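Structure incoming, see below.
For this depiction, one protein chain was excluded, whereas all remaining protein chains were kept in their positions.
The block that comes next holds chain A.
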């Protein structure tokens, strides 16, 4: 993981000149968000990454209503290569790979967003409070973080899944989120710790502002791109963990996911039989989604950091 420093991102100084445009004039208080958006939409990295992720998301959301076959239907001839009827071919059992892919996108996004969100909320809350408050609270939270960190999360997930049984994607996402926050807490804590000693925090305190407001308005904005990066990694991590669980047969039983598709493809020796249309789309889908989020993040660093914006 590359450390994105909140204020000065070294190395990206030579960033694309396309983002170097005059700030829209007359944008004053309240225009901060508009201005960020203005620069975001002019940054090719943000744009490209965003379009890819959004494309997949839209496909996952609206795709199912245009499909003729359900993901598990035995719809056509087995092992058919891509054709007009079956854009991504069929499985060994004649199931429509495209239908599975579209359904898989949905649960993949769901598990990524939910799992990432759960971990992000827990990790950031603990990180902010521990880093800003310090002292005994910091020590207690640190202890909790370290305990969860040394618990072999995947093993616990396997046990939890095996005992409690996971029937739905949200449940799976929740379990994943609850075990993947510790490194977020540590990263956020150390960033908060270094920001806390800056004079602008003291100046906010001199303005009679409370802890919550300082964290929200002064500390967190300095870490936006960092937090986003964190979320990207959590998002990707949740997707991969979910896929691994699916792979060993502990996935949700009532849904299709990209991980489950790959697992089934491998299980039915699609690699062996040369059914590339079965395992390439889900693999490529996961790679593209996570990769695009990463590229977006690099671009967002330039957007959030005015120093990288202008020459």
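Assume contacts are C-beta pairs under 8 Å (C-beta built on N, C-alpha and C of every residue); 3 or more make two chains touch, one makes a residue touch a chain; residues count from 1.
Quick note on the criterion: contacts and distances are computed from a predicted model.
Missing chain, UniProt name from the options "Menaquinol-cytochrome c reductase cytochrome b/c subunit", "Ion-translocating oxidoreductase complex subunit C", "Oligopeptide ABC transporter ATP-binding protein" or "Xanthine dehydrogenase family protein subunit M": "Oligopeptide ABC transporter ATP-binding protein".
Between the chain not shown and the residues A:56, A:132, A:279 or A:304, the one that touches is A:304. In the full complex, chain A makes contact with the omitted chain through residues 7, 28-29, 32, 198-200, 202-210, 217-218, 221-222, 304-307.
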